[in-house]
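This is the structure I want to talk about, given as structure tokens.
Yeah, one chain of the complex is gone here, protein chain that is, but the others are all in their spots.
First chain written, first letter: the chains are A and B, and each begins at residue 1.
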Amino acid sequence: MSERVYIDADVLIIGGGTAGCLAAWEARQVGGEDLKIVILEKAFIRHSGCLSAGMNALNMYINQGTPEDYVAYVRYDICGAPIREDIVLSVAREVNDTVKIMEAAGLPMKKKEDGRYLNRGKWNIEVNGSLLKPITSSKAFEAGAEIYNRVYVTELIVRDNVCLGAVGFGVRDGKFYICRSKVTLLCAGGAAGLWRPNNRRDAHHRIWYFPFNCGSSYAMCKRAGAEMTSFEMRFVPVRTKDTFSPTGTLAIGMGAPMVNALGESFMEKDPYYLSWGGHTAPTPIRMLAFQRETLAHRGPIYMDTTKGDPAKVIGLKGQYLDMSPCIVLYWGCNDIDPSKEPIELDGGDPHMVGAHAGMSGAWTRGITRETTVDRLYVSGDALGAAPSRFISGSWTCGRIAARHMVKALKENDYRLAEIPGDFLDSLESRTFGPLRRYQEKVQEGLWTDGTLMGGILPKDMEARMQKIMEEYCGGRTHWYFVNETYLDIARKHIRRMRRDQLQYLCARDLHDLQLAWDVINRLDVCQLVVEHISFRKETRVPGYVNRTDYPDIDPEFDCFVNSRWDPGTDEVKCFKVPYEQMVKGDRRKQSI
Amino acid sequence: MPPKVDPVKCDGCRGESEPLCEQVCPGNLMTLDKATMKAVIRDPSDCWDCMTCTKACPRQAIQTVLQYQLAYFPGKLIPLVGTNSVTWTSIDCHGRVERFVMKTLVSGDDEDED
Partner (left out) sequence: MAKNIGIYVCGCRGAVSDVIDPARMQEELAKLKKSVGARVVHPWLCGEEGRELVREGICRYGLDCIILAGCPWTVNTDLFDALASAAGLCPEMVLRLDIREGCAYPHRGKPAEAFRKAANLIRMWTARARLTEPFSPVILPGNREAAVIGGGLAGMTAALDLAEAGIGVTLIEKESYLGGNVARLNKIFPRLCDARCGLTYLYNRLRETGKVRLMTLSRVTCLEGSAGRYNATVAVTPRYVREGLCNGCGECVRACPVEVPDDYNYLLGTRKAVHPPYPLDPVGSYVISRQYCPKGCEACRRACPAGAVDLDQEEGHLSLYFGSAVVATGWKPYPVERVPGLGYGVFPDVITNMQMERLVAEDGPTGGRMICPGSGREARRVVFIQCAGSRDLGHQPWCSAVCCTASVKQALYVKEKNPQCRVYILYTDIRTPGEYEDFYLKAQRAGVVFIRANPAEVAALPEGGLRIIAEDTLKGSVFQTDADLVVLAAGISPCGVENMPGDSRGRFEGESYLRYGLISAGRFHTGHRQCFPLETPNQGIYFAGCCQDPMDMDSTVKSALAASGRVLKTSAQKLEVSPMVAVVDRADCDKCKRCLEECPYGVFHLDKDGYPVPDQLFCRACQVCVGSCPRQCIVPQGFGIKHQIAMISARIKETAPGEPLAIAFVCENDAYPAVLEAGRRKMAYPANVHVIPVRCLGSVNMVLIKDGMSAGIDGFLLAGCRSDECHYISGADRAADRLENIADTFRDMMMDPDRVRLIRLRTGEAELFVREAETFVNRLREIGPNPFKAAVKI
């Protein structure tokens, strides 16, 4: 048995990131001094997660128009697919407030001469976000939250569809952490690394999304029996080639258009793209265009930075240093001068991100952020069906969730539950399973290269999983195409891995244990993705998922695809949930 | 751009365990080599290049180096992190230098007129 650490909390926040830190702060604001707020953080809260490299812009800010206009924009940007307009609206209504709070916390805002924030288009403002994460985490410190760094949460404690806390292991100390809570906010990020990344060997983590977010939010919700949504709505990024740095800085910041090898600005040529708005077409359409142009042998595809102001190019490097510094070195070492030559693009590996341009996540009740599991709330990338919240929206989402959690605490007499000892024992043996298994398997012997004769290490299992997803579930090398036959193969293998391969998964040390849980969680998410894509028998968001067997939109699927996992049969059952349009207007058009 | 640790400059944060880079790495990748008492990355291929360790290192002992598969040799990108600002020095593979100064934090102190 491992040494145990028992923690009790009124509010437990799993994941000290963009949403979690602000949730802690808001919980303190509305919950008062006596509220015990606990954050369990897998890494080190001041520098962890998606913001660790910084960010040079906030992609959600209402520079003009109304929150309703933002909803219309979000809806349009996902090609008019169903979204939870209530949730997006709730965020849009207070996102500007949140930005003010963060400015007061020390975030350097770029401003225009009139004192207003320097905007990039309608929904976007520029910041000096090199310290975005330390500043974000300062709100958690300010809240006086009890922060446990380097605790990897493995399972929620759920009894009779009520979330009573969570358990995990100390990444450094190897202790078993048991946190009982009255309400729990799960905001541990989205999922990277389900598909094979573009770069190999020592650059295989040179991807767009934070590679250490491995879908634990989704996997834990799913295993807790929560209703999940929109796992077919993955996000496929068009990014700078090789470094997979964000392109908003080029596209929105510099107004650089996409061009093909012939120098043609194809977005402004093809009537289909034009029907979507040309250059500013929805994110999936731009991805689709990239795919089509390349497949039509007009690649490589670029973003043309040469037409802009050369002075802006220097500024461009500065902006990248705040967010993706490696691209500056990449340009320097590849003799690339963005003012003289266009920047080559590439399609990255798909990601499951609920708060960015994808919308996978847990289904929630109204705008409370409470999942279908009682007392379990989600925010950030974990929250489903409400895309395009980005950083500022995730901050805001954390705040909103916190308010609803505190409200629930005040209205209900939630108590800390007694957790039966044998139940904790089973969670513990599951948590430390791969580590203990290694001790057993090592007895069976080692090959001369030091690998196990009787077991599999996490990275090998990850490679197998990524190969299956890449080749049978629409990876980059397959141009994101799928059909039911491919999906059947993917389903078969993912099921096989989940059912009878995990018993060989071994971890040599605590770092390996973390990697092992990363792959366990990702396999759970893979199952959701395969079933959701298979269920949605249409192509509603081309570019993200291209179904060759159902290439068109089917009105039957103008709805959400939700699902629930059955632990007895290990089946994911998908079903339709109707979409409710709150903001009037053509869903395929922006309102301003 | 996995972090490379200069064995001369790194002093293992002089402690017995967990140097600052290990403390801060979002991917749990940095660790202390007990034999040399220097920081080392567990697996360079796992790094996301967020440069947190590079910025945090009080001895500037960590350099992030581009994977050779992505770019030519040599070339350096060096952040020097101040209280409310950071300077960047980018040296391309021909030795050309570009420098940047960026604000990172608003301290709340208005400056006086020049």
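The rule is simple: a residue touches a chain if its C-beta (ideal position, glycine included) is under 8 Å from a C-beta of that chain, and two chains touch if they have at least 3 such contacts.
None of these values were measured; they are calculated from a predicted model.
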{"item": "Absent-chain contact - pick from A:Arg28, A:Arg46 or A:Arg292", "value": "A:Arg46"}
{"item": "Missing-partner contacts on chain A, residue numbers", "value": "44, 46, 128, 138, 141, 314-315, 317-319, 321-322"}
{"item": "Missing-partner contacts on chain B, residue numbers", "value": "9, 13-16, 18-20, 23-24, 56-60, 63, 76, 78, 80-87, 89, 91, 95, 97-103, 109-114"}
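Rule of thumb we're sticking to: only the chains that are shown with their structure count from here on.
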{"item": "Distance from the mean Cα position of chain B to that of chain A, given in whole angstrom", "value": "26"}
{"item": "Residue ranges of chain A in contact with chain B within the complex", "value": "42-44, 46-49, 52-53, 103, 106-108, 128, 130-131, 135, 150, 171-172, 199-207, 210-212, 242-243, 314, 317-318, 321-322, 324-326, 328-335, 511, 514"}
{"item": "Interface residues, chain B side, partner chain A - complex", "value": "1-2, 18, 23-28, 31, 42, 44-52, 56, 64, 66-67, 69-77, 79, 86, 88, 90-94, 96, 98, 100, 102-108"}
